[in-house]
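Note that one protein chain is taken out, while the other chains of the complex remain in position.
A and B are the chain letters, set down in written order, and residue numbers restart from 1 in every chain.
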Amino acid sequence: MDKQRGFAIVLTFLIMAFFWVLLSGIFDAFHLISGVICCLIVTLLSHDLLVKGESKKRLLKSIRLLFYIPWELWQIVLANIDVAYRVLHPKMPIDPRIIEFETTLRGEFSQVTLANSITLTPGTITILVEPERGKFLVHAIAKEPAEALLIDQTMQKKVAHVFMETGE
Amino acid sequence: MVIINIIVTILLGAGLFFTFVGSIGLLRFPDFYTRLHATGKCDTLGAGLIILGLLIYHFFHYSETPLIPAKLIFLIIFIFIANPTATHALMKAAYQIGIKPWKTGEKRE
Partner (left out) sequence: MISLFLYNGVLICIAIGLSLYRVIAGPGVFNRTAAANIIGTKTITLLIVMGYYFERPYFFDISLLYAMINFIGTLVFAKYLERGNLWS
């Protein structure tokens, strides 16, 4: 328990010190020392908010997350071109519906990442997430994005591969 | 130097186009849920592209202050995480209140 707590304190302190230096931009002794004191006080008060729970193989998960981000950026660009086509077409081909599916993700951070990716990709927005059984309620704007999410399940497989929760 | 100006102009133009598409989507779509689709995605990408264009402009004209691009990169990351979360929160609140989604063939709201 103490090792986890020490790791949380050090990580929170480093993040806050990084933001202090980034936002102030002045590097003389007075500002740096007052920055260290303020970061220490805030870290001791709130170190258990940012990093929670036990998790193994954190470094491997972070590296896989770093490789997941460019694929997601490409999906965002495709999504917006699709929405722009639907908005500017004179007949406005939309056909909204609500769909529901289950995943094998159980951790908090992985469910949040999947919900964020669903909201940023073509034609779907997350409405409700049930944390215990991994159920997602999703509003889709037409038939093709809904099918891509229900039948292909590429995004769920990729997120499960990043966080290693494929349920096996 | 001319090619950097052309890249910045293209990025600014594309960002402006997506911002306008977001606004027009707010006016044209028939229901609250579909309007959130248009604005929550297009506006985020439009803002991201405009700030990216200005970031490239900064690197080639004012390279003395390296802290300003760091602030702009943090702003892009923050917008890409915060806007979908706010969209999801609004949609969840509307669903739990009981607003019915629009199906094809109904009257416009």
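To be clear about the criterion, a contact is a pair of C-beta atoms (placed from the backbone, for glycine too) under 8 Å apart; a residue touches a chain by one contact, two chains touch by 3 or more.
Model, not experiment: these values are computed from the prediction.
Undergrad: Could you tell me which shown chains are touched by the chain that is not displayed?
TA: B
Undergrad: Identify the residues of chain B touching the omitted chain, counting contacts across the whole complex.
TA: Contacting residues on chain B, toward the hidden partner: 5, 8-9, 12, 15-16, 19-20, 22-24, 26-27, 32, 35-36, 39, 43-44, 46-47, 50-51, 54, 57-58, 65, 68, 71-72, 74-75, 78-79, 82-83, 85-86, 89-90, 92-94, 96-97, 99, 109.
FYI, only the chains that are shown with their structure count from here on.
Undergrad: Chain A to chain B: how many Å between their CA centres?
TA: The mean C-alpha positions of chain A and chain B differ by 18 Å.
Undergrad: List the residues on chain A that touch chain B in their complex, please.
TA: 22-23, 25, 76-77, 79-80, 83-84, 87-88, 92, 94-98, 115-116, 119-120, 123, 125-128, 137, 139, 141
Undergrad: Could you list, by residue number, the parts of chain B that touch chain A in their complex?
TA: 17-18, 21, 24-25, 28-29, 31, 33-34, 36-38, 40-42, 44-45, 67, 70-71, 74, 80-81, 84-85, 87-88, 91-92, 95, 101-104
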